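Other chains dropped; remaining ones untouched in position.
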Amino acid sequence: MKKSATAIISGKASIGSNVSIGDFTIILDNVIIGDNVTIQSHCLIGQPTPLSDGKPLVIGNDSFIRSHSIFYEGSQFGAKLTTGHRVTVREKIEAGDNLQIGTLSDLQGHAKIGNFVRFHSNVHIGQKSIIDDFVFIFPYTVLTNDPHPPSNFLTGVTVNKYAVIASMCCILPGVQIGEKSLVGACSLVKNDVEPETVVAGVPAKFICKASEIKLKDGSNLPAYPWMRHFHRGYPKEVIDEWMANYNIQDYNY
Amino acid sequence: MKKSATAIISGKASIGSNVSIGDFTIILDNVIIGDNVTIQSHCLIGQPTPLSDGKPLVIGNDSFIRSHSIFYEGSQFGAKLTTGHRVTVREKIEAGDNLQIGTLSDLQGHAKIGNFVRFHSNVHIGQKSIIDDFVFIFPYTVLTNDPHPPSNFLTGVTVNKYAVIASMCCILPGVQIGEKSLVGACSLVKNDVEPETVVAGVPAKFICKASEIKLKDGSNLPAYPWMRHFHRGYPKEVIDEWMANYNIQDYNY
């Protein structure tokens, strides 16, 4: 472990090999950190809460947590978690591999998150959210959970595989965002979104099929499903699967 | 006082009994902290400003301030203040007891806040806001104050007792949000909201009486006023008063 001089690390924490901990970062007791993990400065990792039922915070191998971030005990992340700065992550999240959480994002806990999910800056994930593999959520979007706030009858949002929610959307409780769909920027989504469609507006309405949106790179090729043209940061085996499933030989990356 | 080894605490600060101060937290001179208060790590408490007129920051008894929070001198909070992480609170706020301020919220100062007010995550309270008792404000909502920005003619928003503002709303300067009203998610509120009504939209329009919204727990009982069914975290004397005022024997908590 490469521990900065001022970091404070509990002897009870389990820390893998080749881990780097930044200055002024605190690692508390109930934490399991994998191998090859970097945690930058000014973080608070493993904050206790009675809501964790005593479960540890688990950070998978090859993860990278940027400065000023806060993680509670009781959540579990697979390999290659990457965060921006000052993310806040509460208890009882079960997340797969390759999750990216953008700067300022606020995960309220009690949620399920798949593999290769990407939250950009300042995304708010309410409790009881269910987010499937390869979902993208863009800045300032909020997934809500209370149909008549304040109440105790919470019902989460479900976002299905490959769906994209653009900036500054508010998704109402219980809504299902369909596979490979696109929610346009600044939308209030009150009703379920059909797979492979585009919705937008306040309230959001059907705009067109996702495949009708064209790339603005001069090619006039369809922009959705986005897996045809956007491959940055995915491993070869994922891209190979997309190449087998989609007609992507026309795309020029 | 239970002071972490790395906390930096001014000898001029007045600190009550049974106070706990986290690592890497700074407590500056002009601060009065009551008894049984916890301040977590990485906070900056009592930041000086000429706009405070020399008044101290006062934090009441039994308060809990989570990590990475910033409070300026010159504001006063009653007992049982509770904050999320990384809240920013400026000068000249006068707040009652039992205020909750959610993670990332930004209180710009020069505001009045009653008792039992609850701000969820990432709420922005502009200067000159007046917020009465038992108000709820949900994530990413902004109370503005400048009718023609930028200018020096600020006029605040007033939110009356028991009113609820849902996620991602923008309330324009000088607007009055009526008692026991509900502002639906993603609304732009330009005009006053009548008591016990629901408004929503961009711009917000009258939707129905608040009592017409039904609980989605299968009971079909009215969801508003919310005091009938939502009692979490309130003291017995408050709930007893609600029970005397409302017909709540049908509700099953």
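A and B are the chain letters, set down in written order, and residue numbers restart from 1 in every chain.
Rule of thumb we're sticking to: contacts are C-beta pairs under 8 Å (C-beta built on N, C-alpha and C of every residue); 3 or more make two chains touch, one makes a residue touch a chain.
Because the structure is predicted, anything quoted here is derived from the model rather than measured.
Displayed in place are 2 chains, all sharing one sequence; the entire complex defined by the structure file totals 3 copies.
Convention: only the chains that are shown with their structure count from here on.
Taking CA atoms, the transformation carrying chain A onto chain B includes a rotation by 120°, reported to the nearest 5. If you average the CA atoms of chain A and of chain B, the two centres end up 28 Å from each other. Chain A makes touch with chain B in their complex at residues 6, 8, 24, 26, 42, 44, 47, 68, 70, 86, 88, 104, 106, 108, 122, 124, 140, 142, 144, 147-153, 155, 168, 170, 172, 188, 202. On the side of chain B, the complex with chain A involves touching residues 6, 23-24, 40-42, 67-68, 84-86, 103-104, 118, 121-122, 136, 138-140, 164, 166-168, 185-186, 201-202, 213, 215-217, 223-224, 226, 229-230, 232, 253.
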